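Excluded from the complex is one protein chain; the other protein chains are retained at their positions.
Should a chain be cited, it is by its letter among A and B, assigned in written order, with residues numbered from 1 in that chain.
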Amino acid sequence: MGNGKLLHGGDYNPEQWLKSPDILKRDLELMRKARVNLVTLGVFSWSMLEPEEGKYDLDWLGEIIDNLYAQGIMVDLATPSGAKPAWLVQKYPEVQRVGADRVRELYGNRHSHCYTSPVYREKVRAIDQALARRFRVHPGIVMWHVSNELGGECHCELCQAKFREWLKEKYATLDRLNEAWNSAFWSHIYSDWSQIESPAPHGEGAMHGLVLDWKRFVTSRTLDFYRMERDAVRELIPEAKFTVNMMYRFDGLDYAKFAPDLDIISWDDYPTWHKAGESDEDICLKSAMMHDFFYSLKGKPFWMMESSPSMTNWQPVSKVKKPGVQMLSGLNAVAHGADAVMYFQWRQSRGAVEKFHGAVVGHDGREESRVFCETAELGKALEQLAPLAGVPREREAAIVHDQESKWAMEGSQGPRNIGLGYWDEVMLHYRALQKNAVTVDFIGQDGDLSGYKLIVCPMLYMLREDFAEKLRGFVAKGGTLVLTYWSGVADETDLCRIGDTPFGLTDVLGLRRLEIDGMYEGEKRRCVSAVAGERAEAYGSVLCEVAKSETAKPILVYAEDFFKGAPAVCVNRYGRGRAYYLATRFEPDFYSGLYRGLASSLFDLPITTPLPDGVLPARRGDWLFLQNTSGRTATVMRRRLQPYGTLIVNLKTKEKLIF
Amino acid sequence: MGNGKLLHGGDYNPEQWLKSPDILKRDLELMRKARVNLVTLGVFSWSMLEPEEGKYDLDWLGEIIDNLYAQGIMVDLATPSGAKPAWLVQKYPEVQRVGADRVRELYGNRHSHCYTSPVYREKVRAIDQALARRFRVHPGIVMWHVSNELGGECHCELCQAKFREWLKEKYATLDRLNEAWNSAFWSHIYSDWSQIESPAPHGEGAMHGLVLDWKRFVTSRTLDFYRMERDAVRELIPEAKFTVNMMYRFDGLDYAKFAPDLDIISWDDYPTWHKAGESDEDICLKSAMMHDFFYSLKGKPFWMMESSPSMTNWQPVSKVKKPGVQMLSGLNAVAHGADAVMYFQWRQSRGAVEKFHGAVVGHDGREESRVFCETAELGKALEQLAPLAGVPREREAAIVHDQESKWAMEGSQGPRNIGLGYWDEVMLHYRALQKNAVTVDFIGQDGDLSGYKLIVCPMLYMLREDFAEKLRGFVAKGGTLVLTYWSGVADETDLCRIGDTPFGLTDVLGLRRLEIDGMYEGEKRRCVSAVAGERAEAYGSVLCEVAKSETAKPILVYAEDFFKGAPAVCVNRYGRGRAYYLATRFEPDFYSGLYRGLASSLFDLPITTPLPDGVLPARRGDWLFLQNTSGRTATVMRRRLQPYGTLIVNLKTKEKLIF
Partner (left out) sequence: MGNGKLLHGGDYNPEQWLKSPDILKRDLELMRKARVNLVTLGVFSWSMLEPEEGKYDLDWLGEIIDNLYAQGIMVDLATPSGAKPAWLVQKYPEVQRVGADRVRELYGNRHSHCYTSPVYREKVRAIDQALARRFRVHPGIVMWHVSNELGGECHCELCQAKFREWLKEKYATLDRLNEAWNSAFWSHIYSDWSQIESPAPHGEGAMHGLVLDWKRFVTSRTLDFYRMERDAVRELIPEAKFTVNMMYRFDGLDYAKFAPDLDIISWDDYPTWHKAGESDEDICLKSAMMHDFFYSLKGKPFWMMESSPSMTNWQPVSKVKKPGVQMLSGLNAVAHGADAVMYFQWRQSRGAVEKFHGAVVGHDGREESRVFCETAELGKALEQLAPLAGVPREREAAIVHDQESKWAMEGSQGPRNIGLGYWDEVMLHYRALQKNAVTVDFIGQDGDLSGYKLIVCPMLYMLREDFAEKLRGFVAKGGTLVLTYWSGVADETDLCRIGDTPFGLTDVLGLRRLEIDGMYEGEKRRCVSAVAGERAEAYGSVLCEVAKSETAKPILVYAEDFFKGAPAVCVNRYGRGRAYYLATRFEPDFYSGLYRGLASSLFDLPITTPLPDGVLPARRGDWLFLQNTSGRTATVMRRRLQPYGTLIVNLKTKEKLIF
């Protein structure tokens, strides 16, 4: 879609400025200066496109698209279902969502529609087809952007009925459902499908299997709605391409289920740059991790669909990006596989909720503003980096992320209700790997393990039988597995595994789990080397699992509490490979050590000498990015990097670029 | 109304004691001892005045009023609309408020009526007129106290309809309303008036213009209800005087809109004396600031309608006032323009929610109690200070407070959602001025600037065009303006100003705003003197605005971060005056320095040497009050002040009084 270019642009909402033709004209001029080649149009335009039911006014949009195209700017055209007109809700109140408290929402905000409502589906399909009909032959439209930041759930009667249908299809009989949910506990055996209700604060919340299935259903419902929109367009434009914009660590949907239905993965990245108490390196790594996550969904380049060129307005504190950070941020996305660097939004709104969200063009409209200048500079850089467009990443290591397992684990009561810190755990592994320039993918339990040398399973609570089998094969054939505490606990309906655990892997790991102890905030357990005389030391926290080693060789053992001597880290040879087991959560240094060793033995690393503090590596194809995330200058490969500067090296040609 | 006296008394609720005639008799005796000359009657009497619908029993009240009058005690007679009888709600449930969640309140607590309800208005009018008819010729009634602590809002269908009417009157066309609210954002264009709903947690909340107009509407509705009550009485007693009791930093109403309709401003003052972590000086200043605020509403003496002679029962911790603090508190009110010092309540209730709220007469009924003795002493002091009754204050400096601007600023998302600390900012300016014995008024954007030499605009986010014009004229003619960051950002419907800002004042200030950076709790930016070699230093926090100076002369500049060198404080000559610009929030010392300089050059100050720690000055006419807010003795003007003691000096006669 990029036609050999990296894409640059953002959400463009001209419907807010239709009465100011001078501003619309100025937009085109400024876009040229900022080297914009793609804009997202129409996200919030429904009211303007269909001011009255069934009366479409698409001409203004056509004119905008034509003007953009005339200037070489392509369009990512949104279906407008993410924000609906007032008349629609007034006439059909049933299109509004019903909350878990069973109260129907009033008109307001953005997302508040029921994904089941036949009326809503009909109206969305109609406007989508009106757009498709009108713009089917326009060469400027390169992508369809379905709705906006999908999310939310509805508990209306129609959705309840769909939920019951979904359950019937899944379980066929109530007997199986009762079994799967262990509904005998607390005497909750269902004797009729219609007794089942979605979770509610004043109703069910304790039946873990139900709660988990509800989350799955919400994903399935949302995906169904997406498909309805996609098909509405595809009927008229068979060759149309589709994306939806996803979100950072979003817990409401299992994005993995969407990937096969999308042509391009895209997501909205809003890091909290310069947050007090957190280093910019860590903030950068958090975004990088999500870039890798979204790259992995289809295993191919993605679009960073939104980002703020300056501050956001919804974070607790709105901090502006320091000079250079926009470049850092944009190139970081590219380094991790982005083919597009896009902003929300092009021109700052005058009023309403996001009026203080950063934009390329601010309220003062000045092109000499710092934000505009930095945007234009980044635009120039992206042109220079055109050869990177479409370039894929290596397959080296994979971290297993399974959204359903996360839901199940976090939906359970115990062993630590003040928080399990799932993403913190994931980050510990990711950070250590990434800082060693290992390319990290994120895969689910349906994922393909081929090509990877290292698989990391952080807290894989709901380890499936088939995946355990895959892991067994992976290790047997020479792969390296790292698996942590609180893995292999429950099955797909959150029934605990009966018998020894970690389920399915006790022989691969050479041990079985005995107990797990929750730790209070700040509580720690000292661990020491299992080899007498060696001085290694680490501290366990959050959860301390006690296991009984059978064949596993301890590396670290607990040095405190009644589980003193039990393995804290151990390794087991299995077939031609090795399986590491981590019984608790350590401080970051531990992972640095562990993965430095593993990375250097498993991979052909592009850098082998330590990088200066704050400099992060990332590799995409032949290109190695070295990014200075700190506010100080740094020297890498004998080049001086400005604060937040980036050095890009072509590993083949040795070409070097500095930004 | 004071007839040359300062007033002393409080809320008297004899309906709780009608079955104990001995107690009622004892009340009169104790009132004489405490030198009470005014009581508020009837606030919570409706159930007793109209035990059944339409059946009035006013005789008991008449007898109370007669007995009081016989003893020279005047009455501030309440209309009882602030707390209604159970029968009324039972028979007409529609008089109850509907919350933002669209749930109608049940009977309970105090304020829970709809200001629109025709039935409620009819019943209130009837009881008000019954009272007026009965007591119209009673010489003891000197004031009508309409309802009680007005506040709250109703979202019932009747109120929704009124809101739409109000909007129609304001905007005439939906086009104008859509424009004013920038409703194109998020596709919220209204195509029918009936689509508009008041804000709701499960509905609209993101349309800033709507939320702001709703708040204005609530003030208008409440004022309309007040007028209905006032007119009910006035029809029968054309010469009646009216007040409503207002509250500390109350955010629910724009009190400025009420002032023209009131004869006397009154308010309820409940400082948190002896609060851990806060000095009594600051606590005293907070009350003083509100006294000045309420004085300014009409620019004339006000009544402190309620205060606790001891502890409150509703603060997180109920602390008793230390010996002397009641005197300090009462005289502080007088110093800042009060003509009445009143308590809630005269006799402590036996039961229900306020039974542990302090009262002049406690549960033990003893007149030797510390509270009673201190009340009686204050009564004596007020008699001595009779010459102060009606004496007005000087016009020196004014702080601009605009409730609508505050609503708009705080209703916006960004730039610092963890809090903007509006009142903290105001307090920094007030404290520094007040401690220099400058008399400070609070004016709105409709205010009259004449007579002031100094105008301070702290965070005047919604600076109106006409007020910018006034300020321009004020400075041009020689006035001194101090304006802070986050001023002149938005217009009256919270649309951001397009073009350079601070709106309307860039030439007066000699600069334009570039960016604004939110600061985390505890984060600070160092600022230093703009003059090389000078050692001034200060720290910016909360929000750091970056401006580009055109003609303004920097005084302090940022010394850190990417905005290093940008002006933190500057001054610009404009016409015959000067305009100061403060780009961030500093620590208190900075303001002491700034305003010590400004005060000594602009005003003829009654004191010029520094006062001991904890001693606060205040001036009313020829009278200078010097109050020791500390628990230690202090020496001022060669007089020794006890802990919490007050020295009053007549600047003309040199007469000195010590309390």
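One rule holds for everything that comes next: contacts are C-beta pairs under 8 Å (C-beta built on N, C-alpha and C of every residue); 3 or more make two chains touch, one makes a residue touch a chain.
Everything numeric here is computed off the predicted structure, so don't read it as measured data.
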Omitted-chain contact residue, chosen from A:L158, A:A259, A:C373 or A:L495: A:L495
Residue among B:G62, B:G365 or B:G473 that touches the chain left out of view: B:G365
Which residue of B:R234, B:K319, B:K553 or B:K656 touches the chain not shown here: B:K319
Residues from chain B at the interface with the omitted partner, ascending: 13, 15-16, 19, 44-48, 51-52, 80, 83-87, 89-90, 99, 103-110, 275-277, 310-320, 322-323, 348-357, 363-365, 369-370
Chain A, residues in touch with the chain not shown (by the definition above): 101-102, 179-192, 194-195, 197, 199-200, 202-209, 412-418, 490, 493-501, 512-523, 561-562
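Keep this in mind: only the chains that are shown with their structure count from here on.
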Separation of chain A from chain B, taking each centre as the mean of its C-alpha atoms, in whole Å: 48
